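A single protein chain has been omitted; all remaining protein chains appear in their positions.
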Amino acid sequence: MDYKPVKTFSELAVKSLDDFVYGIAPHPVKAKNGMVIGAGTVYPEINMTLPPMNIEESTMPEVRRQYAEMIEGILKRAKDLYAPGLIVELELLPETTMKPEWGIEINKILRDKMHEYEDKYGLKSLLRCTPNDTREILRPPLMKRGELLENMLITFEKCAEEGADILSIESTGGKEVHDEALVTCNIRKAIFALGVLGVRDMRFLWSNIVRIAERTGAIAGGDTACGFANTALALAEQGMIPRVFAAVDRVATIPRSLVAFEMGAIGPDKDCGYEGPYMKAIAGIPISMEGKTAACAHLSAIGNIAACVCDMWSNESVQNVKLLSAPAPVVSTEQLIYDCRLMNEAAADGRSFALKMRDWLAASDSRLDPQAYVLRPDIVLEISQELVKEKDAFVATKKAAALAVEVIKRGLARGEVQVSPREKKWLDIISTQIDTIPDDGEKFWYEIQKELDLKKWRPEEYDLEVTHA
Amino acid sequence: MDYKPVKTFSELAVKSLDDFVYGIAPHPVKAKNGMVIGAGTVYPEINMTLPPMNIEESTMPEVRRQYAEMIEGILKRAKDLYAPGLIVELELLPETTMKPEWGIEINKILRDKMHEYEDKYGLKSLLRCTPNDTREILRPPLMKRGELLENMLITFEKCAEEGADILSIESTGGKEVHDEALVTCNIRKAIFALGVLGVRDMRFLWSNIVRIAERTGAIAGGDTACGFANTALALAEQGMIPRVFAAVDRVATIPRSLVAFEMGAIGPDKDCGYEGPYMKAIAGIPISMEGKTAACAHLSAIGNIAACVCDMWSNESVQNVKLLSAPAPVVSTEQLIYDCRLMNEAAADGRSFALKMRDWLAASDSRLDPQAYVLRPDIVLEISQELVKEKDAFVATKKAAALAVEVIKRGLARGEVQVSPREKKWLDIISTQIDTIPDDGEKFWYEIQKELDLKKWRPEEYDLEVTHA
Amino acid sequence: MASFEELSQAVFEGDEAQVVELTKSLLSGGADPLEVINRGLIAGMERVGVLFKNNEMFVPEVLMSARAMNAGVEVIKQSQRAFDMPSIGKIVLGTVKGDLHDIGKNLVGMMLESAGFTVYNLGVDIDPDKFVEAVKKYQPDIVAMSALLTTTMMNMKSTIDALVAAGLRERVKVIVGGAPISQDFANEIGADGYAPDAASATELCRRLLE
Partner (left out) sequence: MASFEELSQAVFEGDEAQVVELTKSLLSGGADPLEVINRGLIAGMERVGVLFKNNEMFVPEVLMSARAMNAGVEVIKQSQRAFDMPSIGKIVLGTVKGDLHDIGKNLVGMMLESAGFTVYNLGVDIDPDKFVEAVKKYQPDIVAMSALLTTTMMNMKSTIDALVAAGLRERVKVIVGGAPISQDFANEIGADGYAPDAASATELCRRLLE
């Protein structure tokens, strides 16, 4: 099997800041039922999950009941609010991925009901199926072989055959190293985890997913740096690590997440990948994003700015618990639909107004947090422009981190973004760390392998050979 | 005691459509700590309530713990997101109103913590205290006397003394009659409940609340037709009654809710009074509104349009249950803050952009539902302009309902609003019913008393005499 | 002679005068009163129930049908000596202690009555003891409780506990509903069923008495 990219991006798909706006992607994606993502309308993407309960043979009837209840509530609300269309994401859990028949069954419960609403009421919808990256259950993980991988791929294939429209994953290659990098705020290790391990694993994984999509007629959507930069985001939000570290880490995920599109994925990108605007700028694919209306799943400093250039707008995930009005998934559905209505209404007034709305969304957050600042559309284009010049994903990752530091420092100097006094020194620490990284991937691997805990992951799974004694 | 209005409104406070916008009220309200509502900034108003539990002596320690946990989480999030200010609403429950010491204690838990955040972090906040209208616990209710009323007024007074900044209530005068009017869709009875009973009761009640506010230095905020038109809204949303009935009922609440300001209240009006825009247009007071971000408390067809001319933006109410990210009150706080950021950012670009944002919020909902349509800013001004010509609240109520039908019919003819085929005939039914109502209040009372169940309420509590045998 | 079909249609349309006339016509034509009720009046209300459940009929429309049906029942009662209205089950209904919400509960009561159940509507703010008394007094098949507040919903549990303590729990089915209530909560407190709305409450009661 060959994991060579089928596409490379040496220039930006988005040609100017005025073309960089929500609802419109250079390469829209058309689904079987005629829905087109990225062709002018922002659609809500709703995700839901089980309330506190175990998943096992004996609880499967309740699991089925829960999903049936959730999808019915969601679709009914979407119909009642005249949603122009809807994307439903099924993020499978470890249990429902390891045992493909369970995942397939749930996938079918959702798809059938979605078809019913399309037939009865004309409510068009798409199902995004996101199997869990269960490879990490074995410690240290096997990335390219073993039963866990096999069942995960079976889940992909069968769910696609059973009508899942879009395939996605939150892949975890390099996560063990990145976790350690985060708590120690070691950008060297983070860059290695993302630019070497993540990139290599995603090439392998996405060559498989794209093949499955081709075989089944499904759409290969995209990946997300969820296990990486979103962990950083959550830790920063809790005050555990500096926000500037999380911001730099986010930008450093770009070459990694881009691999999905180099391998043939076509979007829509996965909601929780906040690096999505960079994917859209570079690869031109439509993206799903999440922000304030995903506060049910995680708090963040990028609640509005995340929407600037989205083509779908998501709640990330919400448990099926009852709120005063309705079950939480129904509540999220309503909120997403209203958010989308507003964006689409502004856009209906003309491109210049969509751009106004975009800029307000951006301005309302970008001054307050470096993580928001690096998502400002002009900054996204500026950094993307530099990154497409790099052929090597590892070098691009290092460069991305360096550019992020540089841009934040400049923003600080210009008064465009605030960084708390005790975070400022971290910009220098990160910068100094980046400078120690050689530009040669082989050399970097040779250097860094002694700094890493090789009991936690298997270099051979990434085609890396341990050269130190 | 005299219940004569201290103010009358014979012309609109809002002089033109271009002056009718969120964040700005003709008569801003200034609080003790310097916060001003309606002077340019939209502030979030957060409300929270207990998870499923009983309130009794033995559970009071847990009740205290819950409120302490909620307020800490809310304030911490508001601080971390740099909220320009915050309003916290304490909607007391029947138990915590009937036993004033409990309500006072909870009021203090919140106020102390809010002061702490103001002193420590500069986060300014205001406490709105809303005792429960416990008078309805006795059936048929005593409206102007009895222990329930006394304890309710004590709760008002003591909470205000203990630092509650704003006083509000969801008063229930006439609710028994209105409930019956709703399920039978009898606009005659609805108009009687609102325009005669509601108005008379609010004059009594608000003369008391205004006096308490004056004595304690608190702000007399406003009332809401929550128990009336929001019940209609909820029933319409469930498909129980026609949306057009709910829309007409909403407009018919205007003279009733206006009584608070005629009696000396100065705003901010209560969040769940969707008739708020009319209050702002007529009385010029700042208003709190709720929409999509209150979907946790009730679903609605007016998620965006509700924000058009708001001065505070609220979540209505959310239980302290844990979501994936954080307790639900924290999640709501975050969502409200981002909503407000966006509105304030657009306004910072200039009035014309605030008006653009307002119009998108309006247009995104107003075409889809008559309840949204009657909240369109230009419609609000148009109807308000007619209503201020009427001196008599009952006649104004009848007129409001008639105007609502007329405006919806016209909107339908112009293609500005959609009404489902099976609802259209209800417009005629309602219209015919309104035509049967005499313009003389005395005469109406004489006529309608035989149609009403006089075992459910006491006419003498509204200074009405039963004249039929 | 009028047909059951026509009578059913008149109930469906909420045409009280027509129902009275058709019922009289059927009885004077020798139709069995029970058949008039079941194949005419209740059959009409069943169609109403289906549309109501599908959100295709409004409550005031349902009420008009119910009123028309009742008018038909009255005609039958007056025409027969010692006529016993058939009941498909007895239900005690109330909003729990501390809770004053009336509308939803009354809708449930109305739908149940229209479906042929005998309903004892206790009202709002009903103590657990009051429920127990009512069970002793009316010997119902089902106790149906409503709550709209998170701070009163726990009183559903108290009521079930009171039924257990009185040794009556085994004799009745208990069902619950209201905005904050869920199937999970119903399971948790040991109720026999949960209905998300008035229309499904009828179905639930039918199912429980099968």
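Details
Each chain gets a letter, A, B and C, in the order it is written, and its residues are counted from 1.
Heads up, the rule we're going with is that a contact is a pair of C-beta atoms (placed from the backbone, for glycine too) under 8 Å apart; a residue touches a chain by one contact, two chains touch by 3 or more.
For clarity, every value in this text was computed on a predicted model and none was experimentally measured.
Among the chains on display, the ones the left-out chain touches in the entire complex are A, B.
From the options A:231, A:288 or A:366, the residue with contact to the unseen chain in the full assembly is A:231.
In the complete complex, the residue from A:24, A:50 or A:212 that touches the missing chain is A:50.
Taking the complete complex into account, B:51 is the one of B:51, B:84, B:146 or B:438 that touches the chain left out. Mapped onto chain A, the footprint of the missing chain covers residues 49-55, 93-95, 136-137, 139, 179, 182-186, 231, 235, 238-242, 319, 422, 426.
Mapped onto chain B, contacts with the missing chain fall at residues 51, 65, 69, 322, 324-325, 327.
Heads up, the rule we're going with is that only the chains that are shown with their structure count from here on.
Remark: chain A and chain C have CA centroids separated by 51 Å (rounded to whole angstrom).
Rounded to a whole number, the gap between the C-alpha centres of chain B and chain C is 34 angstrom. Residue numbers of chain B whose C-beta contacts span two or more other chains: 49, 319. Residue positions 150, 180, 185 of chain C are each in touch with at least two other chains.
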